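Pasting a structure below so you can have a look.
Apart from one protein chain that is not included, each protein chain of the complex appears where it belongs.
For clarity, chains are labelled A, B, C and D in written order, and residue numbers in each chain start from 1.
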């Protein structure tokens, strides 16, 4: 396990009989990269794909090499930011694995550590096992982002249950969009790992087969989790819409009760405020208290009616 | 049929020519388990899967063993709790079946009883038949949870039909979510049983084929039932939303009738409450009774109009 | 064509060289049935399936027998009742067809009649042709239920078009649910008939192939009809919801027109009902008629405005 | 090219060595038809299908004949009528093509004309080419109905954009239903033409292969057009619902503005219309003008507030 800062140094180090892992970090120096790749006779189209950070996950089997592109997804550091997405490209050749990544991400550190310690299966096995170890690390890392999303969804759910008005629809649609995006980004991984699993290339030895099958299981689990999250977020949205509609109903009921109670009462009061010369009721002795009685009766009758209709 | 409390004891018991069923209950003692599994040369990845209680159902065929992971689902004890979900892992080898489960669940008791009684096909058949018997018990157990859900849905339906206001949308969305979760959890079982059914491993003898085919039928029935429940719960939600909207309509109609009747009447009463010096109507002899006539006519006319429009 | 009341009698009758159809009606006497089936060496799992009236449609090809389970669906007698569903299980063996059904349904009478009359293809052909004749009768019978549903849907549609308030949303959701249920129940038939069509069992002779293909066409037609009905009922529901929303709009418009016309007028009337010492307008000569003029102008202006906005 | 009014005449004409096209128009005379078909040894099930005008499109390959059933769809003559749908059944045999249709539809006239003129490829090629020519005419004829529907949809769209109230939801749902029906009717054609395209029957010569492939392209285009229309009509419905909801909002805003402005003003006017003995404000000199000032201030303040909230 050595570090090389220049390409030449790296090419020299490679020149050995043991399986070698060349790890390229930082993809800005296009010239150096193409020199490295030309040295290994990598097809120009693959060279292009390595540099394209927006390329979708894929696996491509050539006669003497396998190219694997996977997405590395980091959960956002703060709540406002989106996911950090980065491509990891692995080139598996005879006794050589080259990986390309933009940043020196810490997820491969455990693998490196195991390699450096020189113990365990990883030292004894070939490059195909190392490829699996890296892809497994990438897949396990997805769960960090998924767990964060799951927590966000359940927190949003709790807030919705507690107080619907405290939640902005924007939050619900935002989280839903993020989940859809993640699902879209991860879905091609299924095919990638399935192809690796069923690959008949001589570069994939038999020992690595059960590991690839296990990786396939994990990938399916990841995709099913994103689908589960999508269901949950759709359910949240439905619940939100239904609650908003219920709230509107509640408001309408209050409005209607008040209007239906006070409009007739106001009308009656208006009638006895008229200035006609000849309004006999105005001169009755008990008219005023009787009218108050009518007011109260109407009021209580309405209340009783609304209660029976379950409006109050 | 013997019980062993330690792994050594168990390994000694196994060492016979007859088909053996080793049943491991409780997965907390990782060390002991790995000793047991190492003894049978089980791949470390499978050992990991055994311990992972959240692993999705799967079947994996190795040269000399078949691994089956299935979900065991218990209906909730009380209404507030979610389903109890637990993994059952079965390792089928030559003349040996090892099952791993977290709790000592009672669903395998009938199988044990039949084994102990020493009668019936189960004693004479091999481990593959025993595997079928266990998976069949697990699949039949799903119906307990499904029946409970079906009852919940139909009770909710009845309550919705009786009185829409007595139902909280949360209940509908809660049951819908539970059904979706169950469907998601059970869906992979289809593939699991299909793979077992079509397995060409020498561990699956011909006698067990019709039983596996029958198990496949049951599994499809389980999945179709969850889909039917999902349809039902969607239908409930649609009906709820439509009824809420209908109720809103009804409330609006009441409000509109009252407002459209009393606003003009109040206006008229207001007009004759004005203090202009010269308002000839105020001094007419029959003005006041005539106005009451106008009030009544308007009132009845409006009522008739609303009745014709089917608002009342 | 003879009738046997006991199993023994039946077994004796069977013992001939010609193709035989044994028709078992009523599945309550489990013991007798199992005796009959044991006599023909039917697998215990099939025996179980025969008795399970809720088993989904399926076809199972054994070495010397074919098992077919189909649903027999009767339209409801009265409007309140659900569909009557019953299983028909057919066991096709060498020169023998056994059918099991719960009730003595009349749909097989035409087939029986043709058999008794001893004429036509049905007498000369083997048991496989008879199986087709029975399945064809079952499939054709589906159309009775489908036609009834289609009529229900179109009647509901007409009522919706005529008067939206006369229709309860419960009716729409009820019919939708019934159609979904039927679709779910009939969907497996497609696979059943497809398997029969492509069956390579020696029990299915070449002469029956075109008939099975024809049956497949009919089954597809049945399933497509249920899907068409499902589309129709969804369309009804959408139309209903949209009309309810339109109606609400209409009500709101009436309410708004009245409120916006009479609120300002009432305000004006209220102003001139105030008792300030110094309100010069009250003493103008033409104030009162002028105010009426203002009332009318406002009223007509509002009407014109609402008409332009297409609210009235 | 000769016309025969009776079956016998027709059979005699057929008896030649050249490829022959027998065109049967009108399917009411069942007896004659069955005599014709018996003469050519057509399977009774096919005879049934020929007469069933509601049969779904299908292709059936027999050893010495191919049966093709296609739907012939005419756009409605007037706007109120539904599509005219009719089955065309083609029986392709060695040097013989028989077509059955209910009405003497004009769409085959161009083919007939080309045949009569005796020029071009159609005269020299066999019956399989003629079959293609007929199916191609049928498929091209679908575009008439599709174009009409597309025009209807775009006209409805324009009317919706111009004035939402001028459109009845019934129109939108009606056109949507018609498109769904058409899509359902045409979808099986895809499979029909695909089967013809890949047919290995000796009746389909190699020269006709590119033509069948071209027909397949056209059929896909037809089906994609119906799907595009379905998308468009769904989009129309969504836009309609959204606009209705927007309109409701607009109405609510007007109502709310008027109510919130005039309710407080009316209250104030009501207060100064009270008859308390001691209301000092009534006797202030500038009370009445000041109150008008308050009225105006409130009115304008509210207007400003609503404008800021974008309600007006």
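The working rule: a residue touches a chain if its C-beta (ideal position, glycine included) is under 8 Å from a C-beta of that chain, and two chains touch if they have at least 3 such contacts.
From a predicted model like this one, the values you see are computed outputs, not experimental measurements.
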Legend entry - Interface partners of the hidden chain - shown chains only, full complex considered: A, D
Inset, instruction - Check each of A:58, A:105 or A:195 against the chain that is not shown and name the one that touches it. - result: A:58
Inset, instruction - Using the definition of touch stated at the top, determine which of A:34, A:180 or A:207 touches the missing chain. - result: A:180
Legend entry - Options A:25, A:112 or A:282, residue touching the unrepresented chain: A:282
Legend entry - Full-complex contact with the absent chain, from D:81, D:249 or D:297: D:249
Legend entry - Of A:87, A:139 or A:266, the one touching the omitted chain in the full complex: A:266
Legend entry - Absent chain, residues of chain D that touch it: 161, 210-211, 213-214, 217, 220-221, 224, 227-228, 231-232, 235, 238-239, 242-243, 245-246, 248-249, 252-253, 255-256, 259-260, 263-264, 266-267, 270-271, 273-279, 310-311
Inset, instruction - Could you please point out the chain A residues that touch the chain left off the display? - result: 43, 45, 48-49, 55-56, 58, 60, 62, 163, 165, 169-170, 173, 176-177, 180-181, 184, 237, 240-241, 244-245, 247-248, 251-252, 254-255, 258-259, 262-263, 265-266, 269-270, 272-275, 279, 281-283, 285, 287-288, 291, 295
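Basically, only the chains that are shown with their structure count from here on.
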Legend entry - Same-residue or different-residue interface between chain A and chain B, half as cut-off: different
Legend entry - Distance between the centres, which are taken as Cα means, of chain D and chain A, whole angstrom: 39
Inset, instruction - Find the geometric centre of each of chain C and chain D from their Cα atoms only, then give the gap between the two centres in Å, rounded to an integer. - result: 24
Inset, instruction - Two or more other chains in contact with one residue: find those residues in chain A. - result: 273
Inset, instruction - Specify the contact topology among the chains shown, as one of line, ring, star, complete or other. - result: line
